[in-house]
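Here the complex is missing one protein chain, while the rest keep their positions.
When the chains are written out, they are named A and B in that same order, and each has its own residue count from 1.
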Amino acid sequence: MSAAAGKRFETIAAGEALGPHEIVIDKARARAYAAACGMDSGRFHDDEAARAEGLPGMIIPGNLSLGLLSKLVTDWLGAGTGRLTRIGTTYRAIVSPDRRLILHGFVTHIEAQARSVEIDVWIENEEAERPVIGTATVVFPPA
Amino acid sequence: MATILDLHSHSEASDDSRAPVEAYLNWIKLRRAERPLDGIVLTEHRQFNRAADYRALEDRFGVLVLRASEVETDYGHMLVFGVNDDILRRFDFANVRLPAQEVIDGVARLGGVVVPCHPGRPTVGLCEHYETKPPLENVAAVELLNGGSRKGENERTAALVERFGYHAIGGSDSHMVSLIGLCATRFEAEVRSIDELVRELRSGRYAPADFRPRRPQPRRAAPEAAGSE
Partner (left out) sequence: MAIDQSLIGQQFEATEPVTVTAEAIAAFCAALGEERGQSRPGPDGAIVAPPAFAVTFRNTEAFFHYTPRFGRGFDAGKEVEFLAPIRAGDSISLTSVIRKMYEKTGRSGTMTFVVLRSTLINQRRETVAHVDHRFVHRNPGEPG
């Protein structure tokens, strides 16, 4: 997903979609993320350690899911003046590596005076479920 | 005149939702062609939002906004419609282990109606509890169509509805704006107030309405090459 030229506030409309962007996070990448973040819990590094914790296998850190959704928004913003000021996520189910994930977003609300935009973001898994849902706020400077 | 309401939704008043009510109503207006809702019912987790007043938003968007609650019982989660002071004095909605039969009967006596929600969901749905406990009495309806259900859960509920002859409702169970109205309930009569909603829920004159987009069967990721982890 390459950065666009830069989103302008005036061109954003409620209902506009972000993505969908399909991605597969393999185990190596999930481990690399956990290592980059100093997350040494076994559940993020190998299947056996994860199963010892009662999990079906290795899982992707919630922070990585948040990072992917943040990136969905910042890529959509591109190199313009809009800034991601808030993101909130809820992890409803585990996200496993080596599975097809789809990142989605929708612009749900635009506040003209504050020049802010609210966006629903979520990750969809192969079962068409939403293990991660969230919202993001983007703000543009005064015109 | 039929009324279509999303009977199960959560605003930012619920701990795990991120949806302002105004944004819900704006989305309904935006998506009216696909989800022709006349209104929504906010069923906040373990609380009843007494102070909330949505009349100005109702007028602005032309969408009905009613308030109810989702409580947690020893038979799973249940929606309580027609919450009033008497019901709130009788039952502590913050208690995650309310006695289900007492809630159903007590709420009915005090002017409301209880509908078990997402019955097919593990641990917090009626289906699993019926495997080890006697069935509840005086169940007005159950939530057959829940927008947050995983594969198989709504189907499990369908079997329960058939077995016990329950009336059935639909609700999105939305915790974010864009999911409002994916599932709803179509009432034969007009419903413009919480009292009318309670009356109609007791009547059985309604059915679930499914506005979820039809999607192709999900594809599995390609099998891993031999030698990879």
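As a working rule, a contact is a pair of C-beta atoms (placed from the backbone, for glycine too) under 8 Å apart; a residue touches a chain by one contact, two chains touch by 3 or more.
Source: prediction; values computed, not measured.
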*Wait, the hidden chain, what does it touch out of the ones we have here?*
A, B
*Specify the residue from the set A:37, A:52 or A:114 that touches the hidden chain.*
A:37
*asked:* One chain isn't shown here. Among A:52, A:79 or A:114, which residue touches it?
replied: A:79
*Positions on subunit B contacted by the hidden chain, ascending*: 15-16, 45-46, 72, 76-77, 96-97, 121-124
*In the whole complex, what residues of subunit A lie against the chain that is missing from view?*
2-3, 23, 29, 32-33, 35-38, 41, 61-64, 66-68, 70-71, 74, 79, 83-91, 134
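Here is the rule we go by: only the chains that are shown with their structure count from here on.
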*Given the complex with subunit B, which residues does subunit A contribute to the contact?*
14-15, 24, 27-28, 88, 90, 98-100, 106, 108-109, 118, 120, 122, 126-129, 133-135
*Can you name the residues of subunit B that touch subunit A in the complex?*
16, 18-20, 22-23, 26-27, 30-31, 150-151, 175-179, 215, 218-221, 224, 229
